[in-house]
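All protein chains but one are shown at their positions in the complex.
And now, subunit A:
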Amino acid sequence: MVMATSIKEPGLEALKRLKSTEAPVWLTPNPSLSQTARAVSEHLFASLKPFTPKSPFEKLLTQGFDAEQIWQQIDLQSHPLMSTLRREVKRFEKNPDEISKLKKAQKVEHKGSEGVKGVVEEESDGLDEGLDGFDEELDEDEEEEEEEKEEEEERESEGEEEGEEGREGGIEDGFLKIKELEGFLEDGEAMEYGLKKKGDGLGKKNKKGKESEDEEEDDDDDELGAFELGDDEDDDQNADKMASYEDFFGSNKKKASKRKSEVNDRSEDLDMGDEQEDSDMGDGQEDSGMGDEQEDSDMGDEQEDNGAFENKKQETLSTHEKELQKLRSQIELMEKEDLKQQDWTMQGEVTAEKRPVNSALEVDLEFDHNVRPAPVITEEVTVALEEIIKERILKGQYDDVQKAPRLPSVAPREIKELDENKSKKGLAEVYEEEYVQQTNLNSAPLSFKDEQKKEASMLFKKLCLKLDALSHFHFAPKPVIEDMSIQANVPALAMEEIAPVAVSDAAMLAPEEVFTGKGDIKEETELTQAERKRRRANKKRKFKAEAAKRTAKKPQDSTSLNHDHGKEE
């Protein structure tokens, strides 16, 4: 600050002015305030300029630019600065000798501490003040300024040491020292192996460390871990632990208190400044409004600030953490559900006893219907059917079942008609005829109606023929009159010769024509068990009937005999 005032007054004056303005003034857009703010940022930028050789801007262009553009310029300058500063701080952590070298220039340190304080105050102011984008820029600028200053000092001290060595091959410059790099790598390996030895003994912090390790990998800057290691040097347990998320963004319970104590104890304010920067940056990026609300407006009290920071860290987790929490809770819920007794619908094969009464009615059960569903009869269906019916009627196509005409295999036998008139022949003549028929082979039996019937049928056929000839246009030939002649089963020879010389066995009718049985005649070997039983049952029935008849006949015979005797005598 002293240095600054001597060199650049207008900038400092502007800073003072900003500092002096009261909080509510910031709420309303004030052109004078904005001018002062711009002047301040220009001043800071210029002061940091010598430490950024690669910066494209000579000076901060603020006139005619809006907040975003100014911010971008500052950002361009500050990014490389930040990384170099961190590296330097790590280096200092490892090598306390260098710090002692630094201590030679105590003046610088003092300035730095004061500057830090001022930065803190201003930062707090900035955070309090709210929605204006300038706040962030201011904070950033202030932080950068501090970093720049620190780095400057470090570089000076370093330059004293290593300037003699000279530069090798042009690879090394102010920042990159190969020997430092090698030393760093060795330290890193030692740390790793050391951690693994002590891995069992670590408790909660290890878990958190693992989580944060993932995050660390994402980070380009592994040096952030160095800050925490620096912090935990006092704690024996976590001497070799890898940096974790909680180290940076704060575990809500233990770390906060540790940090508090450490921050107070440490002579170096660099770490604290960094921590604050980190937290502020994080907060500023995420939710400036929230930060404003939560933080105290206390400017001078670091502890309160820290407390505020801790509160913030407890309530605001990163998105990843939130997601993980959600997942975990969900998983727990689901596991609990799975372990419970399931509903009967989810239990697989369930009988009626295992489920409540009539419960199957309430559930929609899915099962295969093997029956085709009945067709719904609509008007269209009936109309279609009726049309089909009408068509069929008109065509006369009824699809009636027609009996297949069976060919007569046997010559139609003349059915003997029962004569119900008193026979004109005497019994003697009847028997005489019978006898003659038996002995005389020529004579065939004639039924009484043959002659008359034949005559009548012949007459009728002749008449029909004549009528047909008259009614048809085309010639119809004489129909063949099939005579239904009776084929008597008389030996064939009888028909041919009058006087039979020898008697032949050949009969007129073929065996199948003589055969009167029905269906298949099976031999005994061909019968099935059921058929055999049936035959036997029939036989028994016949036998019983005959036996009954015989018993009935016997008394009859005896009585008839008695009658005869009586009558004769």
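Keep in mind that, in the parts below, a residue touches a chain if its C-beta (ideal position, glycine included) is under 8 Å from a C-beta of that chain, and two chains touch if they have at least 3 such contacts; residues count from 1.
Keep this in mind: contacts and distances are computed from a predicted model.
Enquirer: Assign the chain not included in the display its UniProt protein name, restricting the answer to "AP complex subunit sigma", "Septin", "CIAO1 protein" or "K Homology domain-containing protein".
Expert: Spelling it out: the chain absent from the display is recorded in UniProt as "K Homology domain-containing protein".
Enquirer: Among A:Pro29, A:Pro408, A:Gly426 or A:Gly519, which one is in touch with the chain left out?
Expert: Only one of A:Pro29, A:Pro408, A:Gly426 or A:Gly519 touches the chain omitted from view, namely A:Gly426.
Enquirer: Kindly state which of the options A:Ser20, A:Gln438, A:Gln452 or A:Thr528 is in contact with the chain not pictured.
Expert: Of the candidates A:Ser20, A:Gln438, A:Gln452 or A:Thr528, A:Gln438 is in touch with the missing chain.
Enquirer: Residue by residue, what part of subunit A touches the chain that was omitted?
Expert: These residues of subunit A touch the chain that is not shown: 415-416, 418-423, 426-432, 434, 437-438, 445, 489, 555-556, 559-560, 563, 567-569.
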